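Attaching a single structure in structure tokens format; questions to follow.
Let's look at chain A:
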Amino acid sequence: MSDKKKKRTIIRTVLLLIMVSAIGYTIYSNATAEKNVLEVGEKAPEFVLTDLEGNEHRLSEYKGEGVFLNFWGTWCKPCAREMPAINSQYEVYKDQGVNVLAVNIDQSEFEVQSYADRYGLNFPIAIDEAKSVMEAYSVVPLPTTVLISPDGTVTDIITREMTEQEVAAHMESIKPE
Partner candidate 1 sequence: MTLVEWSSNLLLTAFFAYLAGTLLFGGAVRGNKEGSFASESRWGRIAITVTVIGFLANLGYFFTRWAASGHIPLSNMFEFTAAFGMMLVGGFILIYFIYRTPALGMVVLPVALLVIAYASMFPRDISPLIPALQSYWLPIHVSTVVIAEGILAISAGAGLIYLLKNVDMKKKSKQRLWLEILMYALFLVLGFVVANSYFMLTDYEAAFDYVDKEGEAASVVYDMPPLFGMNEGVALDESTMEPIFEVPAFINGSKLTAVAWSVIVGTILYGLVRLVFRRRVAEMLQPLVRNTNSQLMDEVGYRSVIIGFPVFSLGALIFAMIWAQEAWGRFWGWDPKEVWALITWLFYAAYLHLRLGKGWQGEKSAWLAVGGFAIIMFNLVAVNLIIAGLHSYA
Partner candidate 2 sequence: MEQIKCQCGHNNPPGTDLCASCGRPLTEKEKRKKLADMRYEGSARRSQTYNKSIVDKVWNFFSSVKIGIAIIVAILVAASIGTILPQQLFIPAQGEEAVREYYADVYGSFGAVYHFLGFHDLYSSYWFQALIGMLGISLIIASLDRGVPLYKSLKNQRVLRHESFMKRQRFFGAGEAEPDALDASAQELENMKYKVRREKNGILAEKGRFSRWGPYVNHAGLIIFLIGVMLRALPGFYIDESLWVREGEMRAIPGAPGYYLASENFEVTTYSGEGDEEVYGEALEEAGTVVKDYKTDAVLYQVPEGSPPGATDNLEKVKEYEIEVNHPLQFDGYNVYQMDYRLNELSSMTFALTNKETGESRGELTVDLSDPQHIYELEDGSTVELIGYYPDFSGFAENGEPQTATPIPNNPGFLVEMTTPETPEGETSFIVIRETVEPFGENEYKLTFQSAETRDVSGLVIRKDVTLPILILGGIIFMIGVTQGMYFNHRRIWIQEKADGTVLVAGHTNKNWFALKKELDKTTETAGLPPAADQQEEAKQKEKEGENRYDVG
């Protein structure tokens, strides 16, 4: 009898625990989890983009080097303010194994090219015509900068304007050893 009782208590405890934790987890993840968002620490999704000069950039080809991926648009004012900083730091780090790729979100080649000319941008700029890279990196606000380490993982995602010091520090952080 007391054995039976013990068994019953155990079954009840287990059932209650399962139910309560399932509900608790559901409420918690409904409150916190954002759907399908790329997170720091994940492997950076592969992409292939062709820049304005016609060169193809494939992420996997930069294995062993850092990638500074900047998403931007010509209408975005903070983008315009950080572009010169990125450009000058690009000059510093381009020979140290840090690649910069600026990804424009589906604007016309004319707008992108004249923008690059006006700001004298030297780093490669590609246009993400179907917004597929933007989707893969779940970019919402502009500018968004994704830092990819030499081993291909995302080490940081910055969703605001950066100062020149910050740009330098970020590039330094993904420099191969």
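The candidates were selected such that all candidates are chains of the complex that A comes from, given by their letters.
One rule holds in what follows: a contact is a pair of C-beta atoms (placed from the backbone, for glycine too) under 8 Å apart; a residue touches a chain by one contact, two chains touch by 3 or more; residues count from 1.
None of the values given here were measured: they were computed from a predicted structure.
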Pick from 1 or 2, the complex member that touches chain A: 2
Residue numbers on chain A that touch candidate 2, as the complex places them: 5, 8-9, 12-13, 15-16, 19-20, 22-23, 25-27, 29-31, 33, 35-36, 45-49, 58-59, 73-75, 105-111, 114, 126, 128-136
